[in-house]
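Before we start, here is the structure in question, set down as structure tokens.
What you see is the complex with one protein chain gone and the rest in place.
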Amino acid sequence: MSLKIKALTKSPWVYHLCAGGSCNNCDIEILDLLTPRFDVERFGAVLVGSIRHADALLVTGIVTKKTAPLVKKLWEQAPKPCLVFAIGGCACSQGLFKDCYTANPVPLDELIPVHAYVPGCPPKPETMIAGIVKALGSLVAK
Amino acid sequence: MNDRRIIPIGPYHPLQEEPELFRLEVDGETVVDLDVEVGWNHRGIEKLCETKTYDQVPFVVERICGICSTSHPLAYVQAVEEAGDIEVPERALYIRTIIAELERIHSHLLWVGLAGHFLGYNTVWMWSWKYREPVLDICETVTGNRNHYAMMKVGGVRRDILPEHVDYILERIPELVKFTDLIKGAVLDDPVLHARLKGVGVMTTEDMHEYGGVGPTSRASGVPGDVRRDDPYAAYGLVDWDVITAPWGDVFAKAVVRVLEMYESIRIVKECLTKMPEGEIDSNPKTVPAGEGIGHHEAPRGEVFHYVRSDGTNRPIRHKIRAPTYMNLPTYKASVVGASITDATIILAAIDPCYCCTERMAVYKHKGDPREPIMTGEDLVRLSQEKTARLRKEFGL
Partner (left out) sequence: MTEKIVQEIQQALGKKIKSVVIKNSQRVYIDIDPKAIREVGRYLWKDRGARYAIATTVDNRTSFEVIHHFSLDREGGVMVSIRSVLSREKPSMPSLATVIKAASWIEREMNELMGVEFEGHPDMRRLILSSEHWPEGVYPLRKDFSHR
């Protein structure tokens, strides 16, 4: 296991990216992870303000035509290795908004590589923690 | 010498119903003009609703916003009920009111927390979000989900509140009152917050009339407008409660209105639970005749407005939705212009649109290399937090 991967699994710094067409609920549940009941900081996970500091991307919402270039650009700016999580039904499968006229014809997982899907509308904070732990576990196993 | 610079806030930021790009034009520390660009989050829900049946639409409009996720369906079902003259059983009206008020409590707690975070007062953030959890627990027990309750239905509600759940909520209400007292003390009796928020981002009653502002934003400017009182619906006309207003129009007034509204919400929930009659919860309408209807509901952020036109088929032919932030956003022209950059963050946050915008801000030099940032969003939050720290020192806290 490379040093980079080891550091990543030890304390993943996450960047939260709202891909555009989301209802905001997954975003609030992600913030909820930081607050006393769930407190993911005890596992070393910190929400960071810049993509350049991130080890993992938490993407919520469908990609709209207007945000697609920005999402792609952000992924390109992320230092690799970087894990991408699709949080919630919209990010996983475009969900309810599949037929919207502003939905990007290319869904998130074809636009950028996605490593883990966390379904739910919105996924409960426990589900998100479980998803992140599983993805990190698969990295360690490699 | 023209020393004006543009600060873009945005374009899209993580915590927002409608991602926006604010272009603040600043001269030194003072904001002299601003422009708002929206549309990153535009999903075309109005069009999508025209392709769904009347019973499917509540699930779509619920997902307009995760925090007002009961307000939109409530306004929508009222619009359809008005269009088709559909009766609603009284018990369903009470259940609608209870869910809507529980939502208001957790939404206001969310705002208090994030506003605290912006001022560098993270204690308020952590505490108010900690106490938001019991409210979400109640919602989960009653409806089965922490958010997106799927309770509203044309003609009634989908789920009943069971007797054991009534007891459970009543049991937990003293706890809600206790932590509301705590939040009230932390926010309203803090000299630093007084110094930091009073006289910041003042909007007058005339400004509110001019821009059509709604909700706590307008009530903090002394406008006694509240849809629940002006045009009573659900069970709001059947229980006893007060409209909270504050005359000052600044950010502090908005905080006062929101904190005191939580007490009213608790009062409404309590009274509804004890007064709720037995009986049917759904009138099971089979068709919606041709017609048009307007439904509005006082969401935590202000009036949600839905207009539905029916032509007698199983789908609406037009469904217009207006969220409260749509009316409140343009009021920035009145409140932010003339303020300093350090105060801009909290003024922008005060109407309760969203906050995480700040971590995606950057100040760009207008002249020279336009792409070279001289200040990032984190710097702006830091500036704001430093001002709070300075004030705290002055007050010897």
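To keep things simple, chains are lettered A and B as they appear, and every chain counts its residues starting from 1.
Here, a contact is a pair of C-beta atoms (placed from the backbone, for glycine too) under 8 Å apart; a residue touches a chain by one contact, two chains touch by 3 or more.
Small disclaimer: the values here were computed from a predicted structure and weren't measured.
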item: Chain not shown: contacting residue from B:Val135, B:Val227, B:Ala246 or B:Ile347; value: B:Val227
item: Among B:Pro8, B:Gly44 or B:Gly199, residue touching the chain not depicted; value: B:Gly44
item: Interface residues of chain A (partner: the chain not displayed); value: 65-66, 101-102
item: Interface with the undisplayed chain - residues on chain B; value: 38-39, 42, 44, 46-47, 82, 209-212, 214, 225, 227, 230-232, 292-294, 296, 303, 305, 307, 309, 317-318, 320, 322, 326-327, 329-330
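Basically, only the chains that are shown with their structure count from here on.
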item: CA centroid of chain A to CA centroid of chain B, Å; value: 25
item: Of all residues in chain A, those that touch chain B in their complex; value: 16-18, 20-29, 31-32, 35-37, 49-50, 60-62, 64, 66-67, 70, 96-97, 99-103, 121-122, 124
item: Complex contact set, residues of chain B against chain A; value: 11-17, 19, 39-45, 47-48, 51, 59-60, 62-67, 69, 110, 113, 125-126, 129-130, 133, 146-148, 354, 356, 359, 376-378
